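Excluded from the complex is one protein chain; the other protein chains are retained at their positions.
By written order: A and B. Residues from 1 in each chain.
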Amino acid sequence: MNRSSGTKKKKNRLPVLAQAGPVSVWMILFVTLPLLFIIYVSFMTRGTFGGIEYTFSTESYRTILDPMYFSVILKSLKVAAVTTILCLLFGYPLAYFIARKPPETASKLIMLLMIPFWTNGMMRLNAWMLFFQVNGPVNYVLTHLGIVEKPVMFLYTDWLVNIGLFTNMLPFAVLPMYSSIEKLQKSLLEASSDLGADPVRTFLKVTLPLTFPGIFSAIILTFIPALGTYTVTDMLGGGKVLYIGNIIKNQFGTIRNWPLGAALSVLLLVITALLIFIYSRFAGIEDMEVV
Amino acid sequence: MTEQNLKRVRKKRRLAFLADLYAVLMYTLFYIPVAVMIVFSFNDAKRNYSWEGFTTGWYGKLFSFSNTTLWDALVYSLIIAVLATVISTVIGVLGGIGLKKFEFRTKKFINMMIYVPIIVPEIVLAVAMLIIFITVGIKMGMGTILIGHCTFCIPYAVVTIKGRISGDNETLEEASMDLGANRIQTFVRVTIPSIMPGIMSAAFLSFTLSIDDVVMSNMLAGASQSTLPVLILSLNRTGLSGDVNALTTVMIVCMVAGLLVQSLIRRLISKRRAKEGALLPQEEG
Partner (left out) sequence: MKKAMAKGLALLMGLSVLAGAASLPVYAEETELNIYMWGDYISDDLIAGFEEANGCKVNLSFMSDNADAINKLTAGAGSDYDLIMTCDAYMESLINGGYLEELDTSKVPNAEANLNKAYWTDDIHNYCVPYLMNYIYVVYNTETCPLDEITCYNDLIKPELAGQIGSVDGARNLFPIALVALGYDPNSTNEDEIAEAYEWLTKYNENVVAYGSTEQNMVSGAISVMFTYDGNTAWAMDQMGEDNPLVIAPFTEDPVQLGIDLYVMPKGAQHQELAYKFLDYICDAEVMAANLVEFPYSCPNDAAIEAASDEYKNGPAFDFDYKTNIFFQEDVGDALPVYDQYYQMLKVG
């Protein structure tokens, strides 16, 4: 991309307009504008009767200096990190498995991966509850086989939350990794192994680096959404811990403090941008034109 | 065959078996909630708190004439999801390629904007959009829901496509142009096929995000109709009853059946092709 960019593109702007035009227009109209509005709102005052009072105030930003928000964000980061690691660890082999299948089988496997997600998200969480609850099937089997005497309380434990988050996010990790692994020419890998490299080395030296763009997409598409999540932790975690997503949601819900919600979103945006920036520098990804 | 070769084959087989086992386990994990949902569509209880006994009554209720609320919501959701998928995939694929291939002044800025809808909690963007739409005078309805959905689907599509493109594509494209194809021919015949799995992923992601969205669908909805996820969340206030599970089951059965029929047709076609065109070189994929 860098090689050829300068010379031929200057002559003809049409291809640029046709390809990057729609997305640019869309982003400016429906993302930049609302974003500017959000930033504007974050400097306003909470209306006593809900909504916003249009008088300038930095109160929201003074509020979020409270160390409590720092610990909330740390907790959220931790949950997001665990989810992302699980998704990469279990998702990459799955993506690899699917990508090595013939295209027709692969597309079917991808379909199978997505079908559960075309059902309702809240019902899926509820299904996990029904599955693991005290009188659910797991406990039924465990008690009847005599493995445990009394039903086990699986609900509201960390590992159930992790299962919920993991299964909720995995396709978003598998899809980009799949499309990136699929691209790898099989011949390339065979060449490498024919040259005497053992599979592990082939993987580390060839496959992994070449599929890095896919891994990067996977991280973006799991880590960031997991950072703002609250439905899984509320339902499977018992709602005893607040995450940043909860707090922002509440400001636009019962608390009706839109400026604070806006300010927290701006904070989340800054933190995430910073993380992506550091990450892309650290990993030396040239095509991450993030910043 | 040498001893070493035999060993290698055996090892490969064992690896393949382990890989299959792994995949089966992962898919099982994925289908646990689906299985539970299906089982509980036969639950003889007014609310699905726990298993009480077997009944097919919920299907009767689901397919009764008076029960249009769920179906209306499902159809509305499906229409929105399909439209959102088409729009987001087209814009996202073009955009993904454009943002990867070309250099232009606002590129860095647009690249940053792509991440905003993924980062900013949906409710915040939804409220901001709602206020802007009202200010501009756009009436809430399917159009506004679509805009909302596309706004978070497009970034997913773009990110997925960008993960797929690399230098290889450029080489192929240049070769194609050198052979006399124009830009559009190259785009349709070379670029698109070479990133097809990426396009498919983008479309799947968009559909998945759209069909299950609550926040945008709620905030930007008009007065005439709600989407299915919004309805389900609303019903959940006093616990869900079995007809929602029955609807989910019907949906899943339809999708799996569709998948089977599609592969059956494909097999038939390829068989006929094999018969007719035994002399022609077979096209794969």
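By definition in this document, a residue touches a chain if its C-beta (ideal position, glycine included) is under 8 Å from a C-beta of that chain, and two chains touch if they have at least 3 such contacts.
Just so it is clear, the structure is predicted and the values come from calculations on it, not from any experiment.
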| item | value |
| --- | --- |
| Displayed partners of the chain not shown (whole complex) | A, B |
| Contacting the left-out chain in the complete assembly, out of B:T85, B:S226 or B:N245 | B:S226 |
| Residue in contact with the excluded chain [from A:Y156, A:F212 or A:Y279] | A:Y156 |
| Residues in chain A touching the chain absent from view | 12, 14-15, 17-19, 21-22, 25, 46-51, 68, 71-72, 75, 129, 133-136, 151, 153, 155-156, 234-235, 238-242, 246-247, 250-257, 260 |
| In chain B, positions touching the absent partner | 45-47, 49-50, 52, 66, 69, 83, 87, 90-91, 94, 127, 130-131, 134, 138-144, 146-147, 183-184, 187, 214, 218-219, 221-226, 230-235, 237-239, 241 |
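Keep in mind that, in the parts below, only the chains that are shown with their structure count from here on.
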| item | value |
| --- | --- |
| Inter-centroid spacing, chain B versus chain A (mean Cα positions, whole Å) | 16 |
| Chain A partner contacts - residues on chain B that touch it in the complex | 19, 22-23, 26-27, 29-34, 36-37, 40, 48, 50-51, 90-92, 94-104, 106-108, 110-125, 127-129, 131-132, 147, 150-151, 154, 156, 158-160, 162-164, 166-168, 170, 174, 183, 195, 197-198, 200-201, 204-205, 207-208, 211-212, 214, 228-229, 232-233, 236, 240, 244-245, 248, 251-252, 255-256, 259, 263, 266, 284-285 |
| Complex contact set, residues of chain A against chain B | 1, 4-6, 9, 15-16, 18-24, 26-28, 30-35, 37-38, 41, 90, 93-94, 97-98, 102-104, 106-128, 130-131, 133, 135-137, 163, 167, 170-172, 175-180, 182-183, 213-214, 216-218, 220-221, 224-225, 227-228, 245, 248-249, 252, 258, 261-262, 265, 268-269, 272-273, 276, 287, 289-291 |
